[in-house]
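Worksheet: the structure to be examined is printed underneath.
A single protein chain has been omitted; all remaining protein chains appear in their positions.
Entry: subunit A
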Amino acid sequence: MLQKVYDWIDDRVDITPLWRDIADHEVPEHVNPAHHFSAFVYCFGGLTFFVTVIQILSGMFLTMYYVPDIENAWRSVYYLQTEVAHGQIVRGMHHWGASVVIVMLFLHTLRVFFQGAYKKPRELNWMVGVLIFFVMLALGLTGYLLPWDNKAYFATVVTLNIAGDVPLIGEMTKTLLGGDPTIVGAQTLTRFFAIHVFFLPAALFVLMGIHFIMIRKQGISGPL
């Protein structure tokens, strides 16, 4: 039955090459922890992706309860945390995932760096990877404000003040991110929410897509 469905689709859109590109390739011995335990360092990238998937899924569920407005943001998080079934787990996954994803990204970056795996022909993929790191940091920064508790609010005040003190573009940046040159309030929260939930994930998906396509094109770097 499944084969028939596959054949029906394959007859029309020829998905076999696509499938080959994604899944049909050999994994060399030197990256396989089953053969060399030290090859576990090659897991960091995959685990980063895994945590990213956790972040996307838990974030999607959080938006079912979260209200991005200064009157209700904190209350909705408190309600989610204390009343909603498994709300504490889902929010906990998103909260800790935000930290774990930075840790895994850091380890993955160090693995690639110390192995010199960014050298020709993988320069572009390294740069895309660093951009992904920046997007992740920005996601952490914007997501930190959303619960609208004291630590979120004052961290954002500090961040926006630092951004505002930058010469020439500081004022503009602060207004763009915070919605106002001086006030950190309702407008700031909705902007951070929009950036956190729409702008940055969009950038992240594009960059991750490029990252993975390049890995498949170039293959994994050889043994040292």
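To be clear about the criterion, a residue touches a chain if its C-beta (ideal position, glycine included) is under 8 Å from a C-beta of that chain, and two chains touch if they have at least 3 such contacts; residues count from 1.
We take it that contacts and distances are computed from a predicted model.
Asks: So which of "Transport permease protein", "Menaquinol-cytochrome-c reductase cytochrome b:c subunit", "Nucleoside ABC transporter ATP-binding protein" or "Thiazole synthase" is the UniProt name of the chain that got left out?
Replies: "Menaquinol-cytochrome-c reductase cytochrome b:c subunit"
Asks: Among A:M64, A:M127 or A:L176, which one touches the chain that has been omitted from the display?
Replies: Candidates A:M64, A:M127 or A:L176; residue touching the omitted chain: A:M127.
Asks: By the contact definition given up top, give the residues of subunit A that touch the hidden chain.
Replies: These residues touch the chain not displayed: 17, 20-21, 23-30, 32-35, 43, 46-47, 50-51, 54, 70, 74-75, 77-78, 81, 88-89, 91-100, 102, 110, 113-120, 122-123, 126-127, 130-131, 134, 137, 140-141, 144, 147-155, 157-159, 162, 165-167, 184-185, 217, 219, 221-224.
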